Structure formats: structure tokens, C-alpha cells
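Shown here: the complex without one of its protein chains, the others still in place.
Labels run A and B following the written order; every chain starts at residue 1.
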Amino acid sequence: MTKAALLVLADGRFPAGGHAHSGGAEAAVRAGRITGSADLEDFCRGRLHTAGLVAAALAAAAALGADPVALDEAADARTPSPALRGTARRLGRQLLRAARSAWPDAGLDALARTFPKGAHQPVVLGVTARAAGLDARDAAYCAAYESVSGPATAVVRLLSLDPFDATGVLARTAGEVDRVTDRAVAAARTALTEGVEALPAASAPLLEIGAEAHAARPTRLFAS
Amino acid sequence: MHLDHSDPHAPAAVGADARRPDGRRRALRIGLGGPVGSGKTATVAALCRELRDEFALAVVTNDIYTREDAEFLLREAVLPPERIAAVETGACPHTAIRDDISANLEAVEDLEDAVGPLDLVLVESGGDNLTATFSKGLVDAQVFVIDVAGGDDIPRKGGPGVTTADLLVVNKTDLAPYVGSDLARMAADAKAQRAELPVVLQSLRAGSGVRDVAAWVRGRLAAWTA
Partner (left out) sequence: MTGPASAAPRTLPPAPPAGRAAPAATSSGVRATARLVARTDGRGGTCLPVLESDGPLALRRTRGDADEARVVLVGAMSGPLGGDRFAVRADVEEGARLRLTSAAATIALPGQAGGDARYDLRIRVGDGARLGWLPEPLISARGSDLRVTTRVDVAPTATLVLREEQVLGRVGEEPGRLSGRLVLRVGARLVLDQEVACGPGAPAGWDGPAVLAGHRALGQLLVVRPSFAEHPPEARLLGETASLVPLAGPAVLVTALAPDGLRLRRVLDAALAELG
């Protein structure tokens, strides 16, 4: 196995459905809470330390071999918004399809059998990392980075933001992505012995509320 | 790659497989693409009316900004609502039919699970540019719909949609005199770009052409199930 598999998995063009989602950025733009790159940066930091941290820890725990069913229930409990639960499962199912083509693996097959309509995306991401020969830290990195890169890419389209500014946001938050990854991996290791309550549960009220507002809109550019 | 062989109970991973996990042949999938406003949705509606009594069929729409295409089909009542699914494309309709087809594959499979077995699934793309084509992982054949009002030089300009689609439909031929488009020239240019690939001149308003498109679909279905 090779570390370059991490680049394949983290590539924004990996065909797992992410392109149709804004990570809550479209709802925040519509509500007037993101109007430029400074707001985007603040949004990305908030998402990284909440939804991003939780996703990274779930992914790391799955990569360490924790029970996907228990992790999926933990993910449900950490996602009060039914719109976000639906999104997480759809993206999990799409990722699982791409992963099984890229890295055929009995663990991925078993996950598809247990969750025919999709498990939460971070859980699938962790099992995928395992199948690709990657470790818990790699899985956590993918999840943490995805939590900021998704909104940044979407806001370029939503606000016609200068793409260099959006990339600057990603560069400036990179150090925090490192720290969130460290926290996530440490929590995932603890969860192996202490159970899923050791996983972080950081939440972002406006992401939850915004997701429901977005789901109720008749017109939107992104699915979430 | 046939991962379902490694685990017969797991859903198939790869969309291009001709068999469903239970071993039955899946539905034929035909994509309809083309520029905004060329009449893709109206063509889908007309095809549904032509074919729905002969075949079990369903439609997936790829809306850009709304669910309007799906809702148009619902309003026109060309199919029962459970046979129409809408995919959201995140500002990139060509990505959803070409580069990352996962959401469309899931929509197709969910339709087959919910209302199948199906003979035919029509996948309509969001209105896009002349380079947008469907992935072979998503559809078995594709129709490209352009119209005379978009400019009679489109066939001459070519591009992947015009050149490589399995069927080219030149729509709204009834408008040609009003927009100054030269139908004969469009047909000749299309022929030059496409060699043996078929072209249909269609006017839904005048009721011409759609039978030819339906006949072409029947031919593909016969080949698929042979």
C-alpha cells in the first residue's frame, strides 16, 4: 500500500458526490452570514471545530476498526438535523460505491450489506481508509480537510468569490486542520476502550438550523 | 470489476454492470443532454407518452437550480410521481452526468428498487454547454438535443455532444422560418460531423419527429434485451 492513496481519497475530484454539496455554506450565504472571504474563513473555522472535528473522530475510529454500527448510531446522535442525517447517509453511500471500485475489500462489502441505503459518510470514510491501506490519522485528515474545502469551493461559485481568496482561506486554516486531526485521533483511540461517548460531540447550532432552512427551500444550487 | 462476485449479498458497486445484484438484467439507461432551453424536458415528456404503454419506464432529472424539470414532468402527468426522481447537481450539471455520476447511479438504482423491474430509465441532464456528454458508466446510449433557435451553425461547430451522441435531435423545426435558420444546412452539417450516426428533425408542436426518436429508443431496447 502507498501513502499516495491518501491523495486519491482526498482529491476533490474523487467521484463520491461531494461536488453537489456546500457544507452549509449556501444556507449561510442566503441568510447573509457569508458575504466575502473574511466571513468564509470564520465559517470554515467554526465548521472545522464542530462538524469537522466530529467527522474526523468518527472517521479515525472507523479506520481503527471500531464497530461501524455503533459509530453510525453515534453519528446519528451527533446530527440532530434530519436533513443533515440524510445528507450524511447519501454521501456515505456514494463514497462507498467509489471506494469499492477503487479498493475492493471485504470490510467495504460488509458495510454495503449492513447499510444498503448508506452509513454516515465519516464512518464509510474510515473503513475506506483502512481498505486503502491508510491509517486513522489519514482518515481524520480527509474528514477535517473536507469540512473546510467543501464550503470554500462552493462559495467560489455562490458569490463569484476570487478563487485565490478561497484557496488562501484553506491555506490559513491548515494549521487548525492539523490540530483538529490530532484531537480527533486521540479521541478515537480513547473511544476504542471507553466507547463512543469518548468521541467529540461539538455542534454548530447555525449549521443545524441552516440545514433545515436549506432543505425547505424550493430553489437552491447545492443539495446541502 | 465485479465486486458483487466477492459478496453476492452486497449491492453492486459499479453502475455499468448490466446485471443487478439479484442477477436480473437492469434497465436500459438513455441520457438526454443539450443546451439550456433546447427542449430536453419536453422531449422526455413526449417520449414518456409514446412509450409508457409498451415499457416499464422511469425518469431521472438533473436540475441546476430547482426541481422544475421534475415538476414539469409531474404537472404534465407523463408518469406517476414515484417514477420520477430529481438529482441536485451543485452548480455543475456536467459533473453529475460525467465526472462524478454517483448521485445519478443511486437515483437510477433507487427507482429500480422502488418501482422495478424497469425496461428503460431516461436520464435528463441539466441544461449545459456543447461539451457536456454522459459517462458510459451512467448511460448505455445518449441523445443530444439542440434547437434551430440556438443558431443554425451549431451542427457545423460540432463539439462532443453534436459529434458523438448516439442520436442528435434538432428540435423546434417549426421555428426555423421565424429565426432565420437554414434547416437543410443544419442537416447537412450534422451529417458531415456525424458520419453514420442518426439525426432526427423534430417539432413537438407540429407533432413531427418524436415518433422517429421513439422508434430509435425501441431499437436500442430490442438490442439491449436481445
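Here is the rule we go by: a contact is a pair of C-beta atoms (placed from the backbone, for glycine too) under 8 Å apart; a residue touches a chain by one contact, two chains touch by 3 or more.
Just so it is clear, the structure is predicted and the values come from calculations on it, not from any experiment.
Chemist: Would you mind listing the shown chains in contact with the chain that isn't displayed?
Modeler: Displayed chains contacted by the hidden chain, ordered by label: A.
Chemist: May I ask which residue of A:28, A:112 or A:191 touches the chain that does not appear here?
Modeler: From the options A:28, A:112 or A:191, the contact with the absent chain belongs to A:28.
Chemist: By the contact definition given up top, give the residues of chain A that touch the hidden chain.
Modeler: 24, 28, 31, 33-34, 39, 42-50, 53, 73-74, 76-83, 85, 176, 196-197, 200-209, 212-213, 215-216
By definition in this document, only the chains that are shown with their structure count from here on.
Chemist: Inside the complex, what are the residues of chain B that reach chain A?
Modeler: So the residues of chain B in touch with chain A come to 1, 3, 6-7, 9-11, 13-15, 64-67, 87-92, 95-96, 99-103, 105-106.
Chemist: Note which residues of chain A are touching chain B in the complex, please.
Modeler: Residues 13, 15-22, 90, 93-98, 100-101, 104, 106, 109-110, 112-113, 116, 154, 157-158, 218-223 of chain A touch chain B in their complex.
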